[in-house]
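Our next item is subunit A:
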Amino acid sequence: MPKLMHKRHDASDIFIHWFNAACWLLLLLTGVGLIQNPAIDPFGSGYPAALRSLVGGGTNLLVIHEAIGVLWILGFVFYLAVNFKGARFFLAEVFTVSPGRDLPWMFKKMVLMTLGPKALKTMGQDPNLPEQGYYNMGQKAFAQASIVGGVIIAVTGVVMLLSDRTFGAESTVMIGWAVALHFIAVGVVFAGLLVHIYMAAISPEERPGFRSMFTGVVPDDYAKHHHRLWWDKVRTGGK
Partner candidate 1 sequence: MQRKLMLLAASALVMFMTVSMAFALGDGNGRKGKFLYRKNCRTCHNGATAKDLSPADMTQAEWKATFADMSKIKCSGDWTVSEEDVNDIFTYLHDYAKDSPSPAKCS
Partner candidate 2 sequence: MARQLAMVIDATKCIDCKACVAACKVANKVPEDQWRNWIKHENEVPRVGAAGGGKARFQPGACMHCDNPTCVAACPTGATYKDAENGEVVINEGLCIGCGNCIPACPYGARFRNAEKRKADKCNYCPERRAHGLEPACVDTCPTKARVFGDINDPQSEAGRLYLANKDRLKRVAALTDTKPNMYYLGDLGPEAWGGEAVVPASMVAMKQSAPLIKGIVALSGLGVLAMLGRQLLAGSDHKEDGDA
């Protein structure tokens, strides 16, 4: 008898996720290649120099980065147009945090994943995790960071794109800050990204979750165990 499955993601959700991932990867690669100043080089100036000579110069690299950036933004605009309801649901879920449940979950999960349940016991903490909704707090934290960060990156990106197309000398202060914020936002979100990739794609317990980012459905037991509050609703016919 086939296992009971629950629908977790629409097709457009899946598309936008992987679209975002692909763009993020390319933008990161080219973006870091655009940074060439010893004071702020993430990996020293070797990488940018190599990448630039690969694509035939900084000019081309910037054009590629800008093109993908614009594509990335258009992708989200397209997603919003196609599945605005899904987007609203996603934002609602991500930004509703119940401190009582979510924060302890976050702390316990971090300890569990690194030091294991014994460490929690020695700290006098109940190793069982509070129940979580559609998204657990880790997912919510990263989502929040990548959304806020993403908006900053997009806005500052557009400012930089328009800088030598429409802006006059009086706006160089704004453009300067756009450069700085772009750099910082990418850095912060990237930090979160590392954890996200591990948790979602490598950590064994989230295998079903990972698969759901392709199939869109999750098995009943996974849902019950990982997202109890969402499982209760789904079982009784909710979403």
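We adopt the following convention: a residue touches a chain if its C-beta (ideal position, glycine included) is under 8 Å from a C-beta of that chain, and two chains touch if they have at least 3 such contacts; residues count from 1.
Criterion applied: all candidates are chains of the complex that A comes from, given by their letters.
Owing to the predicted nature of the structure, the values given are computational and were not obtained by experimental measurement.
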*Chain touching subunit A (counting every copy) in this complex, out of 1 or 2*: 2
*Contact residues on subunit A for candidate 2 in the complex?*
3, 34-37, 39-40, 42, 45, 48, 57-62, 110, 112-117, 160-161, 163-169, 172-173, 175-180, 183-184, 187-188, 190-192, 194-195, 197-199, 202-205, 207-208, 219, 221-222, 225-226
